[in-house]
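Right after this comes chain A.
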Amino acid sequence: MLKRALAFLLAALLLTLAACGKHEGGKEPDAGADAGRAGENSLVIGVAQDLDESLDPHYAVAAGTREVMFNVFEGLLKPDRNGNLVPAIAESVNVEENGTVVKITLRSGVKFHNGATVTMRDVLYSLDRVRGADGKEALLPALTAIDTVETPSDAELVLRLAEAQPELTSYLTFAIIPADYTEQATKPVGTGPYRFVERVVLERVVLERFDDYWGEKASIERVTFRVIENAEGLLLGLQSGALDLVNHLTVTQAASVDKTKFDLEEGTMNLVQALYLNNAVKPFDDVRVRQALCYGVDRNEILSLAFDGRGTLLGSSMYPAFTKYFDDSLTNYYTYDPAKAKELLAEAGYPDGFEMKITVPSNYQPHMDTAEVLVQLLGKIGVKAKIEPVEWSVWVDRVYTKRDFESTVIGVDASSMTARAMLERFVSDYGKNFINYKNDEYDRLFAEAQNTFDDAQQTAVYKKMERNLTENAASLYIQDLADMVAVRKGLTGLRFYPVYVLDVAALSWDAQ
Partner candidate 1 sequence: MLEIKDLRIRFYTRERDAVGGINLTVNDGEILGLVGESGSGKTVTAMAIGGLLDRAACDVSGQILLDGTDLLTLDSARFRKVRGKTLGVVFQDPSAALDPLMKAGRQAEEALLIHTSMTKKERKAAVLQAFAAVELRDPERVYDSYPHELSGGMQQRVMIAAALVTDPSLILLDEPTTALDAGVQAEILALLKRLNAEKRISMLLISHDLSVVRRACRRVAVMQRGRIVEEGEAEALFSSPAHPYTKRLLEAIPLSRLRR
Partner candidate 2 sequence: MKTVFKKAAALALTLLLASFLVFLAFQLIDGDPARTMLGAEATEARVTELQAELGLDKPFLTRYFGWLGGFVTGDFGVSFSSREQVGAILAPKIGVTVTMSLLSFALIVLFGVPAGLFSARLRHPAAVAAQTFFDQLFMAVPPFVLGVGLSWVFGILLKVFTPLEFPSLTADPAGALRYLFFPALSLAVPRAAMTARMLRASVREELNKDYVLASMARGASPRQAEVRHVLKNALPPTVSFLAQTVAELVGGGVIVEQVFGVPGLGGVLVDAIGKRDYPVACTVIVILAFFVILSHAAADAVNLAADPRRRGGEARV
């Protein structure tokens, strides 16, 4: 009797399978998918977060959006692989009269995706839009330093500044867009190597090679950025052939990628991951307690436990890829010394440690893993830590804006290729100083940096600021995360930039 019941169920299951099998005729099994995409010269990239807000380059702030739209928009200048700014829509950019005048000559014949040629009117429209000259609030505050704008000819643009601003050129990467084009938010038009084709919210963004691109044309014709918000889905997508490339994989995820089908490239995320301490909250208002944490946590344990030993340690608010400003001597300023840590804690009045809460955005697995390891390591010096995972929107609201937190693990990246982007944040009266760092010497150094026009001198001052952060243990600085990228075999040309971008134009399928 029982056997018949089982037989019945099994038969039903096989029946449905056969039904599926029948459809098989049309599409060859998965192996074909690989050859298929190389054959069609197309590419599917998995991204963990949907590009949010509008795709308007001047408003888009999320790193994920900038990373993708780097292929669609170009500024007067454009970062290259080594972090230098190279001419793009501008043919040349010269700084004269010790930094108060910037002369720009435009490249001729640069085409927009809608076929129109880039004119001075478009450049001025874009410039006014970002520096707030169009009455609205300045989107790039640094450009408010521009006093007057002159156009001696259709191809020449002269910017006069009230006072010297050595870093101004690094802000000339803002996107140049067609004047008075109103649909940038949903149907963006730029000058980059790829043209925008379509976007389906929460599903995909599709780009296509722009054949009238002024520079070296891209190799792959059609690129789809598939949004897969659940980490396991990304891995499944790679394994199933649905995806060809996924970047920003955690080390554990990278370890479970199928080595026969994919190569694993390792770059850096170009951010400063730290256990950021709220300097206005007890006990972190006492520098000795902060230093005790720096001495008491063996950061190599974090790397080996949570990141398989990958990632590069750092000692202050500057990431290694930014070689010009990175001061390696600060990396091991605090060597692992639990005895000294306990001593400092006792000195500060916490002989048997204290309790603390680590608030972490739950959608960033690397930071959650780091926090979990920190709880274990802090326990060794008597500090009882508890993790409070929160949604991203709650983190931005409660931690970053209202500063209602004790400590948090997050990665801070630079929105522009300037030291200021990484250091201004800790000036006591700066709006985004979420850890409430107050140090007069630090504020004085920052003011001095703004008034030094010589690049080398300015760099030295910035490095003094970094040392100040380390000496006062503003936070427990940990690492710049390893950026693991899974690339399907046969796909070459992946290049790591010191900024948060994914250069698709450089990618190509090997000749099959």
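The rule we apply is simple: a contact is a pair of C-beta atoms (placed from the backbone, for glycine too) under 8 Å apart; a residue touches a chain by one contact, two chains touch by 3 or more; residues count from 1.
Selection rule, in plain terms: all candidates are chains of the complex that A comes from, given by their letters.
What you see is a predicted model; the values in this text were computed from it and never measured.
Novice: In the complex, chain A is touched by which of the candidates 1 or 2?
Specialist: 2
Novice: Which part of chain A faces candidate 2 closely enough to touch in the complex?
Specialist: 1-2, 5, 8-9, 12, 16-17, 20-21, 23-24, 26-27, 29-30, 33, 46, 50, 52-54, 61-62, 137, 141, 185-186, 200-203, 226, 228-230, 232-233, 236-237, 239-243, 363, 390-394, 396-398, 400-401, 415, 431-432
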